[in-house]
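First the structure, which I've put down as structure tokens, then a few questions once you've had a look.
Below, a portion of the complex is reproduced, with chain positions unchanged.
Letters A, B and C mark the chains as written, and numbering starts fresh at 1 in each.
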């Protein structure tokens, strides 16, 4: 048995107990002995690097993946779910890391998909459903969407909230949340925490996965760290510190990170400038104007739904822009498709890697080279050796954790998938890189690596436009932050003036102006 | 620390906007239909005569009934290529019952309906069960069933046509109420029922859900198997009903009828705006799609085109109809 | 105006036989000039509905006569009864309506057309003569369930019985050249001792002859049906022993003539007005 288990304190009367759970996928060991116990009414943090096995463990718990060995007991009885249905019947409810929504059904239907309210004839009580969905959404602070909208219309953050609302609809004994806050802003996060507190008081046990240690300390009663599929430690929250957890996660002391001590590497040349640039969704005639300089890291802050993603998509010509000018190196450039944008030296790391970034059922190498096939082919013939070499090189640069370049991208953990998307664009050697939530779902260690990488790229003269919902991320990374609100740039702050208060003030200003009339 | 958000209150006006959009979406193909009707009304003599309209309605009926069932299957992301063969199989089984001597008309017709619908349900069940249990694409399973049902129909009848049905049954097939064929009214009732089931019941919503994201529905604790089997079985039941209508109209049951009917039914569904990948669409669209196909077939004959040109033009119009729908969609989206 | 209107209901026009028939009728209409011809066909051979629709449309339009080559000998009985009840003169040609079905429906309708069964028997007999008693033959059938296919098969069987031939196998190739080619070459593998082939139409005979070419078996004799132009070279080369001509191009015009005579007040047609059939052999094309 694993020596690390010494660190696991026993719980007097555990509700859920996992003992030495193991699971391998072909050659990859995803779980190499997880032991864990959760008390009733406890919020149990589950943390670990990307690929540590958190999501796999959760899939075991909810009957999607069958463990190779190990035992689980729930309220003292053996528990071995075969299907998600079994798990639900036993009172386990899960919010998965990857989205599981029905895009063309309404928000309300999505929330109630497990038990659509029905009359005796099986007819959906639509009004009832909509009202209750409204209440449920209000409860988690999602007020600005109509429950009758198809989910298709929602941005990624709103989708996450809809999933949380869905999980809260059914009474459960154990609620499992796999990185629910990765796409949320603090307002929703706090609401979520309040709800979790409430559930805790009612005796529901909660397993909470997050890469944000501050959240873990704020919310959890106990925390378990997984590393390489094993339980490393399991502690009462009061008995540990962030540093200790980080050390447990990465197996060593993380270099004291990332402060942007060196000055900006921004140079005077403007590589990209927008003049009254307007896309189809933009309500403002005068559009958006700003300059991006060579070697600059320019951040865009804003509330969820402020139009940041749409701006990046328009720059990349993923949707054709309506009007205005986009200048590349001072010359107007008419970009009509992503192809044009890429030819103009622009790369785009999208926020939704599953829908837009990756081809999950194709090999990692194929994903990495997808935008630079010309470099790994001669006369239209693929050079698979070059392709694998490129993948291995970038994989090493990004500390990608993967089985091999020929493995499907679907076999990677969420954070590692994100790195593959980054690798795809780095392989292209762009001069401008648009990053939309570049560290969504990325663990602390990898995040530091990505930050360092971004900075290195900037030093080499790459211009970066970074959208992020994490202010600390923008503040460590950027030379300048623009704040967007209601599809407008409402403020711009040089590094010297960075402060959360200022950014938030700008963000709300726009909101108020908009709702004022 | 992350950004906070000041949320505007929900806009209650959004709902009517949505149903308006929904209406427009169905109206899209409606526009193509209206254009077609106008065209034929202006260019041919008898097109809008009451007689011709009831002809068209009669001619639409069987395809419409098949297409209703097909809508269920396509909504869950499946396809059913076997409906044409199943029609023949159901018809010969139903026809055999119908010609059993010494039964009263009522007995004969009820038993025959039971037999035809039961046969259809059974074949449909098999389609659904095999594809769901083995996780096989329904395309290939129903392609198999296409051959099985046809072979079975030929085998049980030894390729002979069954005929001599009760005269009153046959009369029913051409009966009219105020110039509207009764069989068409039956089809219309089936449309209404299907619409209700699909849009108002839990069952229907889950079918849409499966077409949207199977995995999500499974994770929500539903048995995919049940719903998939149900969709295919419903398609089979409708084939059985269509077989009865066929017999009432043509007064025969032959093992070689229905060849290629599946393509017409699928065309009606897709022209009607239901997405082939599932999860989106409506049976009202299917009704309009079936009307387009029927109006086209009838109108082009009245228009006096040669058979060959007629076939060519039919192809062109099918494509144009969906282009018009798409075009409208683009316009309304902008 | 007031020329009588004749509604001609045909089968699928997508083959030489019916195409010739239609052209014959159109030429005839132009030549006589005293009636208006409206013709409709169907999508494919089993598309009974479009014939039914066609008849219904003609009743709606109030034509004076309907001249029909029924796609199915039973399905068309009821609508034609309706047409007659509506005072329309109906003439049935090409394929005869089923006697029993007619009787059941109380329909008394003459048939103007060839004897498919007799024709097939003629073809079969010429093969029997070439092979002699005990000759081993196979039949390539038309579409199962199609009336003319059934008639022709019966005719072949009549000839087999009369000529004391030995029937090894009988399979459908759905009237199609390619399928006949595949099916027959496989039959030949199973029965290398085949001496003669009776194909229910010439398209299939062509497929059979190609299979014989490929297998290097010029000894096997083939007969077909329809006398389409594509078999003329094969007849000439002696690869096709015989085929049967039903004079399709005249058949429709004959039927129209008869219908117009009745419309014009002539006597009602009775029974079976047989039209010509002729066995066509190598001698005829030289």
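We adopt the following convention: contacts are C-beta pairs under 8 Å (C-beta built on N, C-alpha and C of every residue); 3 or more make two chains touch, one makes a residue touch a chain.
All of these numbers come straight from a predicted model, not from anything done at the bench.
Summed over the full structure file, the protein chains occur with the copy numbers A x1, B x2, C x1.
By our rule, only the chains that are shown with their structure count from here on.
By count of C-beta pairs in contact, A-B exceeds the other of the chain pairs A-B and B-C. Distance between chain centres (mean CA atoms), chain A to chain C: 71 Å.
As a whole-number value, the distance joining the C-alpha centres of chain A and chain B reads 43 Å.
Between the Cα centres of chain B and chain C there is a gap of 34 Å.
Listed for chain B are no residues, as none touches two or more other chains. Contacts with at least two other chains are made by no residue of chain C.
Only residues 62, 64, 83-85, 88-89, 94, 96, 100-105, 109, 113-114, 116, 118, 121-124, 126, 134, 141-146, 148-149, 166, 184-189, 280, 301-305, 469-472, 500, 503-504, 507-508, 511-512, 514-515 of chain A touch chain B when the two sit together in their complex. Remark: chain C residues 13-14, 40-41, 43-44, 46-50, 52-54, 56-57, 60-61, 72-75, 77-78, 82, 98, 100-101, 104, 143-146, 150 touch chain B in the complex. By the touch rule above, chain B contacts chain A in their complex via residues 1-12, 14-15, 18, 200-203, 205-206, 208-209, 212-213, 215-223, 279-280, 334.
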